[in-house]
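Just one protein chain is left out here, and the rest sit where they should.
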Amino acid sequence: MKITDILGFDREKKAFELYERETGTPDPFAPWRDADGKSEEEPPFPNSVREAYELFEKSFNTDKNKDLILRRFLAGGRRGALAVYMNGMADDTKVNDFILRPLMTFDGASISLDELLKKTVRIGEVRRESSVKNVFLAVMDGMTALFLDGEREAAILETHGYEKRGIDAPENEKVVTGAKESFTESLRTNITLVRRLIHERDLVVETELTGGGGNTRLAIVYRDGVTNEALIGEVKRRLARIKTGGILTSGMLGQMIEDDKNSPLPQILSTERPDRAASHVMQGSVCLLVEGSPFALLMPVTFFSLMSSPEDVYLRKPLGTMLRLVRYFGAAASVLLPGYFLSLALYHQGILSTEVLSTVMASRMMVFEPIGVEMLLLLFIFQLIREAGQRVPGNIGQAIGIIGGLVMGQAAVTAHLASPVVLIIVAASGLGNFCIPDYSTQLAASYLRIAVVIAAWLGGLLGIAAAVLAAACHIAGLKSFGVPFLAPFAPRTSRKRPIVLRGDIGMHERPEDMMNTSFDGRLEDGE
Amino acid sequence: MKLRQGRIGLFAGTALAALSLFTCGVFSIDPKTAYANGNSTYLSLPLAVIISLSALIPAMLVLNWKRVGLNGLFTYAFGKVGGIVAAVILSVSFVWAAAKPMTEFLLVLTRLVYDGVPYMRIVLYILPVTVFIAWKGFESVGRLALIFSGLILISVAAAALSASPEFAAYRLYPLPSGNADFFKTAFSGSVFFLPPLAALLVNEEGLGGVKNVRKTLAAAAFISAAAIGLVQFALALIYPHRVLSGLLMPLYRINFLSLRQSYALRLDKLFIMVWLLGCVISCAYLIYSASYLLTKTFSARDVTPAVLTVSAAVFFLVTAEFSENYARAEAVGSFFSRFGSLFALIPPLLAAAVGSIKLKKESRL
Partner (left out) sequence: MRKSIIRLIAAVAAFAFVLPLTGCLQPVSLDECGFVISIGVDRGKEKKFYYTFALQRPLSEQNVKDEGGAIALSSEGESIFEAINEMEGNVPYSLNFSRTNFLIFSRETAEAGDIEELVSTSFDALKIRTSAVILVSEGNASEFIGGMYANNDANISKLQSALMLDEKKTGMVTVMSVSRLLEACSDARFDYCSAYGVYDGDIVTDTEQKKSESEGKNPLEDVKIGDRAGGLKSSITGAAIFSGYKMTGVLTRYETMLLNMVTGAFRTGVVTFPYKDGDSTVSVLLSLKKRSISVNEDLTGEAAIMLTAAVHEKDASVPDDEIDAWLTGELAGIIADDMLRVFLKCRSADSDAMRFGTGAVKLFRSAEEWDAFSWKERYRDFLPEFRVTIENTDKYLNENMQ
């Protein structure tokens, strides 16, 4: 390997851009061009019920796997039929009452799949399938597959009947005024929650399977004709690229389709609130709902959307504005305050007033460790208390936060492990961190804070300047599905509503310029 | 190709060029020569910005007709070898304009802020970040300039306004007389103002064409000329010219006169770090522009090796002031102070002249 190979001179990875100069739409679900195009060989469709029975027995190891129910019967008393469903996933009542009984008692002249589906099967959602792979997936998903002797297709009947959690209030995105519903693990329920809020004809929900084995069912939600088509295509293309089997959560999926996986900042917004998801979809974002995960993924996302909370629009304009200002100030203080204080204490004492100097000197009189170690130790303890409070359920978790904060803080000061001034700084910084609405961004900010503290310890304000500049450079270069992470501030876009302050509610009626939606075009057509 | 150009808009381009012009105009000038015969910098430096802008107009006109980048113009006007020579000469001026303000900041940091700390330690905090930013590319540099330009402007205004109770008109006297020295300062000041403006022409693809570059250049030049004029005027009201000629970075000390004991009036060390952000961004911008020009001229496919090479040159120039090569560095510095403007002025002007002649001949044919 040559030095030139290490430094560069290779072809640039295909970067997706959402600018006007991009043309064409990639084929949906096309394999990635560098990927190995080979796909798994599919068994042929069984010719008879017996073959179908044997196929399922073999494929699902029914001697060990007792969940799969293979029910052979005679449709109309004359024609061989096979109903296949998964115990616990399919609703037994639906299968028995609306499939087996009507089919068995059918007394029509012609027993064909067509006739049976039209006249006897009392199920709403029905489709025909000739791909064995898709039949398998449907059965595993809680559908019932119906085979008839001699037919070249199977009927897939909607018989979902598994247990699922009811709709609760959001745990992580609480608001005082506003909706109290959150997503659940059921994809169908989540889709319903979004559809209840968006009554637009152009709302499209494409449900597909992704992952190496196609094990993860997800829904891609967007507004057809509004959402940028290149964005939709790019999302689908990245999903098609995923070869990993066994994806269970939206968090893992989000990491697999992000632009920069090594960045501490998320480039996809994860939310458990249907109103937030609906709001973003209305503005031209794409929403991914994943079976088994109570979080929706929204893309593209910017830093400012990570910093906004649903509560902002529920409050009146002056109050929403104040809330946002406090939030941004809190976030900035959370990252910079400990490092700034440390740099003043170690390098630039002249900036502090005599009163503060005198107080800090007195408070650190018997503290044995250097102020930098003290700061890092307190930040670490704060993180410990935070994590412990989250892991422990219910009221005990809240109590740990209070006990940890008060008791340990007081004990640390009494034992001269920490000084009161540094404790206050760390506590204020921690509170500022909690102002950040998005959990991933909170964590990123708390670790950036530690980097800033170390930089301040090493170099004072110069160290902080270097750290801030490096972080800002990374953030400025970050993109989320082609949209620059700091849009609409850098780059500036055509936008009426303010970025940090809460604008008028009327300003939210049009999608953002940075989303490059077709919204304006539709208005010009008179829609 | 890994040229890392990307695309920035007019706001970012204007912020970038204006920030670079401002950094050069306020922090790069040599106090001994600038204030030797009274203080006219609040007039001569803005004039220098306008002169630099005017010097680039011919090149902009030819680029508008020919629709190529600046390196393309060099090749068109001078041929392949001549184009390379012109690009290298222009890149040298970029390197100098990048190194000079950085050197001034380093001097202040080593003497006034971190006294007793070896300069190399301070350099190693600043230069790697600069190289990182330059390596990230034009888009990142432009957006950083947009992010920080407001903060830098506010900090400069805060520093100047907080010193306003100490302003006194008598310090302006003797008033500038508009003699040969005045115009000499205006012309020689263009050594610092031409590179940031010419760098926009080099990066015209990233700005979306020469038409956008024209708008950006004009806006950046006028904004920075006004800002530089105001800051120099504030300094002229605070310090008489003889005191200014002996001060290292007078803007840093602008609050030192205030007798009031207020936290807000002791933020000079914080302010200088904010201004250092502007210097780093300006330096990264010029390093990237020089690297991009050289990469395009030599038809390379990756800008990274050029960034590393140009950064090494900047690093060498910056640290030369502090090493045993100090005398040589001073000699180089005084050479560039006198003739540096020619390095930045001649290639685009000459290319514009030769290019326009060739274009006219082609259009006749």
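First chain written, first letter: the chains are A and B, and each begins at residue 1.
In the analysis below, contacts are C-beta pairs under 8 Å (C-beta built on N, C-alpha and C of every residue); 3 or more make two chains touch, one makes a residue touch a chain.
Fair warning: this is a prediction, and the values are worked out from it, not measured in the lab.
Taking every chain of the complex into account, the chain not shown here touches A, B.
Checked against the full complex, the candidates B:W65, B:F256 or B:F298 give a single residue touching the omitted chain, namely B:F256. Of the listed positions B:V88, B:V117, B:A218 or B:V332, the one in contact with the omitted chain in the full complex is B:V117. Across the entire complex, the residue among A:T177, A:T354, A:T414 or A:S494 in touch with the chain not shown is A:T354. Along chain B, the points of touch with the absent chain fall at residues 36-38, 111-112, 114-117, 120-122, 124-125, 128, 168, 170, 173-175, 177, 179, 239-243, 246, 253, 255-261, 266. One chain of the complex is left out; on chain A, the residues touching it are 1, 5-6, 10, 345-350, 352, 354-355, 357-365, 370-371, 457-460, 462-463.
In this text, only the chains that are shown with their structure count from here on.
One simple way to say how far apart two chains are is to compare their mean CA positions; for chain A and chain B this gives 44 Å. Those residues of chain B that touch chain A in the complex are listed here as 1-2, 7-9, 11-12, 109, 113-114, 122, 125-126, 129, 132-133, 136-137, 139-140, 142-144, 146-148, 261, 263, 266-267, 269-270, 273-274, 276-277, 280-281, 301-302, 304-305. Within the complex, the chain A residues that touch chain B are 7-10, 12, 19, 347-348, 350-353, 459-466, 468-470, 472-474, 476-477, 484, 486, 489-492.
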